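Accompanying notes for the structure given below.
With one protein chain withheld, the remaining protein chains of the complex are depicted in position.
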Amino acid sequence: MQQENSVEKKLKEKIREVFDGFELVIGYSQSKIPLKVNPLFIKGKEEIDGLIFNKLCINNLATYSYALSNELKGKIGIVLKPCDARSVSQLISEELLNKDRVKSIVVGCAGILDYKKIYKEIGGLKIISADIKDEQIIIDTIDESFTLEAKNFYAGKCYSCKIYDNPPYYDEFIENESKLNIEQENEYEDVEKFEKLNLEEINAFWDLQFGKCIRCYACRNICPLEICRDKCIAQLDVPHWQSQKINSAEGKFFQLIRVFHLAGRCTECGECERVCPANIQIMKLMKKVNKDVLKLFNYRPGYNLDEKPPLLTFKNVEKNIKEEELI
Amino acid sequence: MENISETNKDINNKDINTNSRKNGVKIVAFLCNWCSYAGADSAGTSRLRQPEDIRIIRVPCSGRINPLFVLKALTQGADGVLVSGCHPNDCHYSDGNFYARRRLEILKEFLPVIGIDERRFSYQWVSASEGQKWQKVVINFVKRIREIQG
Partner (left out) sequence: MKTLTYIKKENLNTFLEELNKDYDVFLPVQNRENGTINFESLDTVNDNNVVNLKEKTRKSPKSLFFPPTENLFEFEYIKDIKTPDIMEIKLSESEEMIPDKINSRKNIIFGIKPCDVMALKCLDLVFGEGEKKDSRYVMKRANTIIISIGCNNIFPDCFCTSVGGNPFYFDHSDLGLIDMGPDLVIFKSSEKDDIRELLDKSHKFFEEREINSDEEIKIKKIISDSEVKCRSNNESVNAEDIVLDMENKFNDEEMWKNITRKCISCAACTYVCPTCVCFNIGDEQSGMKGERYKCWDFCTNYYYTLEASGHNPRENIYQRYRNKINCKYNYFYKRNKNLYCVGCGRCIDVCPVGMDIREIVKHVRSSQK
């Protein structure tokens, strides 16, 4: 579909250079489905040519880090974008990953296109083929063709990204000549807007959203920090946290379990919202908790390896917590 | 420190005293064993009257409270949830209530975004000798929940 770009070349060279120390390297490869990419697990040097790195590489490959580091004995290398490297850094600071076993090969990012935004723009019409040239996306569907300006279709997180060429954590860094060049937005603006709605509107919104939930657990299983995916309390009968019924109330409660499991740990990669088959806007909840953690404890997950996550520690005097008095 | 009889006068007021089976509200209270549960107990032995709408669950420490306990109660029919523990620095297990304070503050700020009125939840520190404070906390909290219910 596209010719090899220069950062792809540099990435392949670097991986060929360091490959002998690794048992497995995880990267991206081409997919048959338009606008999507596949994870690629490289066990032998000959497979390195299948690697790609471009604006469609939205998957967060850190999701395989925990399970693979337990299954394999040797070193694992993962190709990461700077935002994904935060997930690996957070796992290391929680002592779930060993720094010496999992090596992050971080590539400077020029922005990632969100295919869901593109589907919405073209009215959900099934795409037969898609191509990206310069800053334009050319799409063919059954009835018509579209030409879209790429700068309007980046993933939400890209519009407030400050780490695209200086990642907070890396073992190897591959610089990208093209840089992210889009208008920056305020980080938590959409959450602030949502908070202003009144309770009835919020309840109506969530009832509609969670009515579509089919409890597929894709959100939980794709999250790099949800290492509990095979041992989740939401699927147990004893203790009986939840019923297994598939309806709006149960879907909502499941997300509440996730929100509190990830409080102070979520690195806002946005994968949970991307993979949801029912297009539920989960990130609003995660970002709200992150905004509060930032406000109360001045902590951003995944930036500083030495900082302890705030809910795993405490202070005697909490400057920012204003407790309410009921008397 | 208020006079006991003055607070008792408040309670004779019909607003506070109701038959909880007829038109009361359902409030679940998680009390830590060493301070708050003892404090509620001392309120009882001092005959300090309170509304009967509160159902108490005893936990070893406020640090035992998983924010999901509160959410499960609120989503499954409780009208309000109260959590009470030892004062910070006085925890029987040294630091349980410090962790609780952080978690429960995050929970309190989060409730509006999921569509629950944040006035339905409160966390307090009541020590074993503060029977009167417990009475006031209960009266005010029940009053607040009844106002929300309408």
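Observations on the model:
So that you can tell them apart, the chains are marked A and B in the order they are listed, and the count of residues begins at 1 in each.
Convention: a residue touches a chain if its C-beta (ideal position, glycine included) is under 8 Å from a C-beta of that chain, and two chains touch if they have at least 3 such contacts.
The structure displayed is predicted, hence computed values, not measured ones.
With respect to the full assembly, the chain omitted from this view is in touch with A.
Check A:Phe41, A:Phe146, A:Tyr159 or A:Trp241 against the missing chain and you find that the one touching it is A:Phe41. The residue touching the chain not shown here, chosen from A:Asn279, A:Asn298 or A:Asn320, is A:Asn279.
Here the missing chain is touched by one residue of A:Ala150, A:Leu199, A:Ala218 or A:Ile321, and it is A:Ala218. Summarising the interface, chain A meets the missing chain with residues 31-34, 36-39, 41, 43, 59, 63-64, 116, 119-120, 123-128, 142-143, 214-218, 220-222, 229-231, 235, 237, 243-247, 271, 274-275, 277-279.
Everything that follows uses one rule, which is that only the chains that are shown with their structure count from here on.
Distance between chain A and chain B, defined via averaged C-alpha coordinates, is recorded as 39 Å.
Against chain B, in their complex, chain A makes its touches with residues 191, 194-195, 199, 202-203, 206, 241, 249, 252-253, 256-257, 259-260, 263-264, 284-285, 288-289, 292-293, 296-297, 310-311, 314-316, 318, 321, 323-324, 326-327.
Residue ranges on chain B touching chain A, taken from their complex, read 66-68, 71-72, 75, 88-89, 95, 98-99, 101-103, 105-107, 109-110, 112-117, 122-125, 133, 136-137, 140-141.
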